[in-house]
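Note that one protein chain is taken out, while the other chains of the complex remain in position.
Which chain is which? They are A and B, in the order written, and residues in each are numbered from 1.
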Amino acid sequence: MEVGIVSYGAYLPRYRIAPQEIGRVWGTDGDAMSRNLLIFSKSVPSPDEDVITISIEAARNMMRRCDVDPCDIGAIYVGSESHPYAVKPTGTVVAEAIGASPNLTVADYEFACKAGTAGIQTCMGLVGSGMIEYGVAIGADTSQGAPGDALEYSASAGGAAYLIGSKNIVARIDRTCSFTTDTPDFWRREGQCYPSHGGRFTGEPAYFKHIMAASQSLMEKMSSKPADYAHAVFHQPNGKFPVRVAKQLGFSEKQIEAGLLTPFIGNTYSGAVPLGLASVLDIAKPGDRIFAVAYGSGAGSDAFDITVTNEILELRRDAAPTVKDLVEHKKFLDYATYAKFRGKIRMKGGAE
Amino acid sequence: MREVAIIGIGDTKFGELWDMSFRQLGIQAGLAAVADANLTSEEIDALYVGNMSAGKYIEQEHIGALIADYSGMARDHIPATRVEAAGASGGLAFRQGYIAVASGMHDIVVVGGAEKMTDVGDVLSGEIQATAADQQWETTFGATFPALHAMIARRHMFKYGTTREQLASVAVKNHKHGSLNPKAQFQKEIKLDAVIKAAPVAEPLGMFDCAPVSDGAAAVVLCPLERARKYTDTPVKVLGSGQASDTLALAHRKSITQFDATSIAARQAFKQAGIAASDVQIAEVHYNFTISEILAIEDLGFFPKGTGGKATQDGLTSLGAKLAVNTSGGLKARGDPMGATGIAQVVELVTQLRGEAGKRQVSGAERALAQNVGGTGATVVVNILGRVN
Partner (left out) sequence: MAVARFWRENEPRYNLTGAKCGNCGRLYFPPRTVCPVCHRKSIGKMGPFKLQGTGEVITFSVVHDAPSQFELQKPYVIAIIQMDEGIRVTGQVIDCDPAEVNIGMKVQAVIRRLGEEGASGIIYYGYKFMPLTPPAAPRPPE
């Protein structure tokens, strides 16, 4: 059975902060930081936004583009490392808010930055086996970097939602494969506000090794080569890593251009590859082949070979904002306001 | 129905009364009213107490019994009833007391109103005030009580061309009145410019557009008119009373620039009194925000709809005009201890009708009207009083 993307939707908070502004506060050279990370700004959620609201907005944008009855959705998986609750699912709120409740299965996923693509794989399995008609996979985060830490320059917020099914597929998922090991490059312990990381250990043995392996494995299985793809999307913790990994694999800068968002919005973690792929689908033409590889610390990579179908022309892509629209709808904050919005200022609880 | 008279009045100062508890306030006002009526407490048949939110302000419910007890009437076991309609609690308690006497059920009735607001902080106080609005569909979504009135003001400005200066002129006029009232919370005149430039609370309203947080209590004594001369030489007669309700949420009204409940309650009261709006010389209206007074003087029929701002600016509601509005200073200057406010309005009108209002006395006043509002106009009580000649 052919399985693929039936619709998709994205969401980004409006606020941004520039690395120069963060550097100003912490006595770091923000310009140098910006150059090193290739990040010009990162998205910041409002105090009234979280993974639940971002997931719902992305899912509603997804539903606006198609005519699928929400009651036919059999599963919702929300992948994130910043679910608002440690216990109580994000997905149940999403299900109610898009009218998919109650006859479906829901679960929240966590696998650092690849929890969203893990949800896509799960939905593919459920749809492909005939267990459900449609499944929704969402990758969204409002990730935190500890004040002053290098991560603070990149950790941002956003998400995208995918409707996976076997009818009216706008982008067929030809194949997916993963590469997974126990590699402790980045983590957050239960109860901790901010994640920790292994510094340069997050590079070669983690990001690059896993993405390279999953990518090579996928191309081997598909007997394909980089030149076969119109677009490629790689996980993008900063602006540099995806460019470098693309080059190592033999992809051109042109191929990764449409899906490279981190320079403008920062690292949206679980939202990163889903948003990059959404950005590609916004402009994709029938027949375009897309190579997408997510990476989650801990560690693993999910690689996808996708072919855009003629159905993309039937999808109401203009019924919801494009990723480009969302990226450009922005307002910059100073660090103090950013700190207030992100709960970095210790407040007194309750009214008196 | 029997005719009913007010034979005694009493009140406390309004303001931040740090050394006074809720029960002390209630008792002080009640005893003053009883003394004013030359009564002995054995003569009292029933007690009504207007109170909005003692449960939230001082974590005490069961206010009727509390006041009866501490005013020394527990041993007499008189019926004591708390009446609640948010900001209209006092006016409504008065109406209940009036109905009880008019019906013949009771002869001597004490009606009090009290609120102790300063035992909680400003933010919580604002949140308690907002429980008068629709908690589930307004407050939860970020609508504060001043913001709801600010939305009325903005729409009034949009629809009728009411100006910021006209709104401010309400505060200027009432502060002037308040400066002549030794019981007022603020006895200081303010300038138009100061009102306009004050810190914004909920735009377009600023600090001087909003009534303060106040502690205070007020009380009156009612009895059948035919027995009034036994207690006082200057009884004041209740000429008419009206009460109406409307949707709890402002958004659900037909119009958000008028309080239909005011018009309807006024119509009932005027009809019963057999008079028209033009027969009234003094009005105490529910001026918790500057826009509220503009709405009130329009919806009561004193001025055509949309012209209340201009009328105020032109001095048509100031002391010395044909109609004097809020001679006490009103809620903003006199103070606004929620449950006490409606009773304090009656106390001011009786003081005026008796000719005992000193520097703010309206000479030759015969008929006076009190309009007391709960929430954003979901309850309105209008009571009309007159001199007995």
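General observations
What we mean here is this: a residue touches a chain if its C-beta (ideal position, glycine included) is under 8 Å from a C-beta of that chain, and two chains touch if they have at least 3 such contacts.
The model shown is predicted, which means the values in this text are computed figures rather than measured ones.
Of the chains on view, those touched by the hidden chain across the whole complex are A, B.
Summary of contacts with the chain left out: across A:Val3, A:Ile17 or A:Ile56, the touching residue is A:Ile56. Only one of B:Leu250, B:Ala311 or B:Ala344 touches the absent chain when the whole complex is considered: B:Leu250.
Per the touch definition above, the residue from B:Ala35, B:Ala74 or B:Val123 contacting the chain not shown is B:Val123.
Checked against the full complex, the one of B:Gly87, B:Gly113, B:Pro146 or B:Pro235 touching the unshown chain is B:Pro146.
On the side of subunit B, the interface with the absent chain consists of residues 123-124, 126-127, 130, 136-144, 146-148, 150-152, 154-155, 158-159, 161, 199-205, 249-252, 256, using the contact rule stated above. Residues 14, 46-50, 52-53, 56-57, 60, 84-85, 93, 96-97, 99, 321, 325, 329, 331, 340-341, 347, 349-351 are the ones on subunit A that touch the missing chain.
One rule holds in what follows: only the chains that are shown with their structure count from here on.
For this pair, subunit A with subunit B, the centres built from the Cα atoms lie 58 Å apart.
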